[in-house]
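Just dropping this structure here.
Heads up, this is only part of the complex; the chains shown haven't been moved.
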């Protein structure tokens, strides 16, 4: 299904190949030698395609799909169209990711340093890197092996990138140390001076911003997201953390490993988030707070206090999510009483 | 009034010329041969200028304006200063747009391909295009006739642009098909990998993002706005839709024709909006929802459910706008009772 102008399909594969790659169990009537030529969503899939079903909202699509094969969990087998080969998995979306990655493996650009890049003589560029046209690599920068840095990006003086990083177009990185396999999407700004000054009737006074941004392995930074460098200490993003588009991360923020920050969220200065924290979209978190491991924060919430490990919160100002639901029911009644 | 460093005035015109271009009716005392040299807002207009009045908030400006002529609807004629020539129109702001466009027609840059652009040998560039310095056009890109692509922009491999598109500076476009006369403002990101992965205790697993962004004719995309490409399907923006600055549009979102999305709004993955939907600023819309034709959503609302055609909603979580007003009155009372 993927447009061949943009994606290269490595298939076909047999059902057996696909079951093996994702650890799924073929259903009783599934032919292991069935040829699958592509992946596709339920409503667009045809005979040679494999699809997946995991969101109950799309049960009708599952019942009516024309896919030749489908990844699905046990409980939904009974709704499958007759004749469709099933691959059973307790995590069908994860399994789909593995299957789709077999058909369409992620890949970096072939190694090549554009003659139109501006690379300082003191910069150290690793082996097998791609550096695009009009990209600037300043003095004393270190780029690990196998990195891809696309066009019109600037890596400022002294920055270090680990191996296998992927930096998209129009990015700016300064005052930063990045780990391995870090993905930075287009237009992200990393390491700029934070919003640090003393407000004063005589005019605001700049506070020098003397820290860095430290980014762990396997972090992803979204398009047009901003991560300011630390003021006295560093801004730190833990390994495996995923940050979506248009997020604001202020100076001295720490985010633990494998956390997820959805689009347009803002985290004010010096706040610390734990590991496996999930912050939905458009959340605001005030400064100097501590958000425990595994906390989940609903979209558009406003966080003005510390949140204990494992809490699930919502609202502005935020409360435990069950309280928030009760608040909403009560407020809804207030609105329905007539004026 | 417009600064001649930035704008070229094609005038003067007679009142008659202006009435004709916008279909307005000259008032009884208006001299059709009156010479108008420029447009100007009410509070800055002078004798040779034409202005417009449509927002009652500025009635005092209308009463006191020194403009030589003014576009206005019937009902406000009685407030006009004596001696000012009136052009009557039921839609004075629209008429002003037509008049101002006569004085200052929108125009693209003269055709020219900068010698400092990097254009792949397989790219097809239409006739009469402008391509600015340090812009990158990758392999197999197709650019229609009469396009303008300013500096430091990257159009990635395989992308198609229809004729007469205007792409500003520092833009990134990948995995996308754009229609005719699409306007993309500076720093917009179109077609990047969406925020698609399976969250997991063992570490998050990437789901390949295999779709595209399809943008219809006459769409406008604001500065620093992000539109991620589809995961399995496409992200689709219907013809005539206007998207403001710093908006986030996630993978697989569909927006119908002639909708309007104001600044800093975020639309989560796989949500579908109908035609002529108006979403005010800083709204958040959750994923997998259906928003009907003609829906209007007030600023900062949080949408967590499907919205029926034609509904007007507000609030977090959103309710019909009248309910929201009643909620606000009730909540205001709660705050005034003393603690």
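We just call them A and B in the order they show up, numbering each chain from 1.
Note that contacts are C-beta pairs under 8 Å (C-beta built on N, C-alpha and C of every residue); 3 or more make two chains touch, one makes a residue touch a chain.
Note that the coordinates shown come from a computational prediction; the quantities given were computed from them, not determined experimentally.
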Query raised in the report: In total, how many chains does the complex have, if 2 are shown?
Result: 3
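In the analysis below, only the chains that are shown with their structure count from here on.
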Report task. Could you tell me the distance, in whole angstrom, between the mean C-alpha positions of subunit A and subunit B? Result -> 28
Query - Complex contacts: residues of subunit B adjacent to subunit A - result: 118, 134, 136, 140, 152-154, 156-158, 170, 172, 174-175, 187, 189, 192-193, 195, 197-201, 203-208, 210-212, 224, 226, 228, 232-233, 246, 248, 250, 264, 266, 268, 282, 284, 286, 288, 302, 316-317, 319, 323-327, 329-331
Requested in this report: Name, in rising order, each residue of subunit A that touches subunit B in their complex.
Outcome: 1-3, 5-7, 39-41, 44, 55, 57, 91, 93-94, 96-98, 100-101, 103-104, 106, 114, 116, 132-134, 150-152, 168-170, 185-187, 218, 222-224, 240, 242, 244-246, 258, 260, 262-264, 276, 278, 281-282, 299-300, 316, 328, 331-332, 334-339
